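For this view, one protein chain was removed and the others were kept in their places.
Now for chain A:
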């Protein structure tokens, strides 16, 4: 055998549990999703394990089901950016990533918020950019559902262009603070930004200095074709959905292969799927634990509510432990659940396929929902899980993972304690941080200051 190549380094993020049914609140160990102590616990543990970043999601309208607020899952969360700013006070190196929707924000404000977070954290800010266009969410905002669906990435792209121009409008060394001469900023080091585009007209001198990272790291999470195009042109990290090893390799090859068209290299865009880990002393124990968690995630009423999304009807008279409804979906009522991603297939086709599956396997409604909503993830002994994570990265199915725990806030403690040391022993994961910023951790270059890339900028603003 020839000399092994140096091992690819794994990148890991710790996702704070979200507000869908994968977060188990009924477990006695489940803590508050609001108290700062919960955020601090996950962030401090992630930093002690030398994770790349902490990740916090966002939603801008409480979900509704059958015309009422959905009450079966965790409801309520704090505002993303203030939580990340507070975490900057209790961590030193951990990246701080958060989801912010472009549709209901303006570039001037977003640019100063992320520049501020980057400065306050010493270069650890990251923005997971998402878009939406629904009037349901828009009802909480001044402009309502103003944005046509097909324009959401167009607006996002223009917004990022303006935001980056604002970040670049201060030179890195603008602040000199020469007390004797009275020069606080070097003359000419702050340039007025003028942008006149289809979605934004922005003009003025920006308020906030360029942050330590130049540009905070940009994540992109949408899985549509538009989202993928946007990511390959613009993002630093793709936050994808985890699938099988083979599908991961295909996605990895596809996305990395598109980068050349944008004059980018494969190491300039990291692919980090979200995934879960369930550990046990033996493979069987882990499998049993995983099944127990799935049962906790899908209690009877949740199974019925899930089916109602597809059927478009009230199914509360059905027994979740009994067979699937014989009645067909009401195709006129697909908006029964609002505030989450809709199914795109014809519900009648889905219903028929599920009935067939359930009949063939003798599954109840609840068993079926557990099966069809399972997203895989890593289940096994710490060694098996470390092997699998490492294999995904070494064999180009991903650059690492964003780990989503099912319990707040202690759900990743076992991974930190039992899996991370094994990855470190293999030489695939850092034992110490080697630099101060999130860009350092992710191996991403700091964007050059404006002076050295004025040509590229013009092309961008063009």
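One rule holds in what follows: a residue touches a chain if its C-beta (ideal position, glycine included) is under 8 Å from a C-beta of that chain, and two chains touch if they have at least 3 such contacts; residues count from 1.
Going forward, contacts and distances are computed from a predicted model.
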item	value
From "ABC transport system permease protein", "FMNH2-utilizing oxygenase", "Ferredoxin--nitrite reductase" or "Carbohydrate ABC transporter membrane protein 1 (CUT1 family)", the hidden chain's UniProt protein name	"FMNH2-utilizing oxygenase"
Residue among A:116, A:151 or A:357 touching the omitted chain	A:116
Touch criterion as defined above, residue of A:5, A:89, A:225 or A:360 at the omitted chain	A:89
Selected from A:148, A:204 or A:257 as touching the chain missing from the view	A:204
Touch criterion as defined above, residue of A:69, A:327, A:353 or A:445 at the omitted chain	A:69
Residue numbers in chain A that touch the chain omitted from display	25-26, 34-36, 39-40, 59-62, 68-69, 71-79, 81-83, 85-86, 88-90, 104-106, 108-109, 112-113, 116-117, 119-121, 139-142, 144, 170, 174-175, 177, 179-180, 182-185, 190, 200-209, 299-302
